[in-house]
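One structure below.
Heads up, one of the protein chains got dropped from this complex, but the rest are sitting where they should.
Moving on to chain A:
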Amino acid sequence: MRLEPVTAPTLARTLGYPALAIALTVILASGLSLLAGANPFATLGLIIKGAVGSKFALLETLNRATPLIFTGLAIAVAFKAKLWNIGAEAQLYAGAVVTVLLGTGAVGLPQPFFWVVMAGGAMLAGALVLLGPVLLKTRLGVDEVVTTLLMNFIVLLFVSYLLEGPMKDPMGMGWPKSAALLREARLPRIVPGLRLHWGFGLALVSAGVVWLIQTKTTLGYEIRAVGLNKEAARFAGISVSRVLVLTALLSGGLAALAGFSEVAGLKGNLTLDLSPGFGYTGIIVAMLALLHPLGVVVSALFVAGIFVGADSMSRAAGVPSYIADILLASALLLMVLAILLTRFRVVRG
């Protein structure tokens, strides 16, 4: 069996395989809920209902999608340049730490500036966390997959130390958590009374900005050139290391915004469970979106909806919420396969 490229894929081919992937994912999930002793149709219905079935559910999904949009964008930007940033988790926590440092009284500023300074500081921190690995890559050829992955553990353990030591909330009854952000440091809600904060708005704006950068600017052109063919880019006079460093700064900054938005918009303080793996899930989000920045918004909503819906379904139907992980994993694998099949044809022999 071999793959031969399809030069001009038909519309049926472009849409058929992804549709098949979604259908297969649904069938797989149905089978699993049967195994768990529940009616598959009811399970799926409950997942959808839990994700978008009510105002509360929808807002919960949007809230959950917010950090995923940021980390998804971070990954999409980096992967576009073939910079394999697996460390969005670390960059997210770095952003969160700086948000807490600035937001708990280190500086005091009137409101719009306060948020700008916190977000800027967070982005800087996230960018710096990725700068080390990318310099190691451009200077010494060290594989960034390893270094960025390991940075996740280093940063998480460092945060753990901070929360047990210097940043520990003296009023926290001994729990490893930071002090709460000042009231004026908190991001306001988009609609008063509903649990959706302006972090979501910032995420949408970021996606638009990233899209503009990628399609309309020379930097975006360079990033795509380096990602598609490093050798030709270098030959044409593009400084590959400079482009990779700038890409890393942008990627790290975006991931850090997830930390900023979660702390300033949702939690109000920093704990070690701030992120249930948003940095890693961002990879799925970015891949499902084919690295397209506007697609990231859609796929982040989809992924968030499945998580939120599965949580709610689990409470109602008794099917373990782990089904969300399986759904996402199989959706990703099948979608990657489907996209391959839209571009290549399998030939026997």
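Going forward, a residue touches a chain if its C-beta (ideal position, glycine included) is under 8 Å from a C-beta of that chain, and two chains touch if they have at least 3 such contacts; residues count from 1.
What we mean here is this: contacts and distances are computed from a predicted model.
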UniProt protein name of the chain not shown, from "Alpha/beta hydrolase", "Nucleoside ABC transporter ATP-binding protein", "FAD-dependent oxidoreductase" or "Ferredoxin reductase": "Nucleoside ABC transporter ATP-binding protein"
Touching the absent chain when the full complex is considered, from A:Phe158, A:Tyr221 or A:Phe344: A:Tyr221
Option from A:Arg13, A:Lys49, A:Lys82 or A:Arg234 whose C-beta touches the chain left out: A:Arg234
Positions on chain A where the hidden chain makes contact: 7, 216-219, 221, 224-225, 228-229, 231-237, 239, 347-349
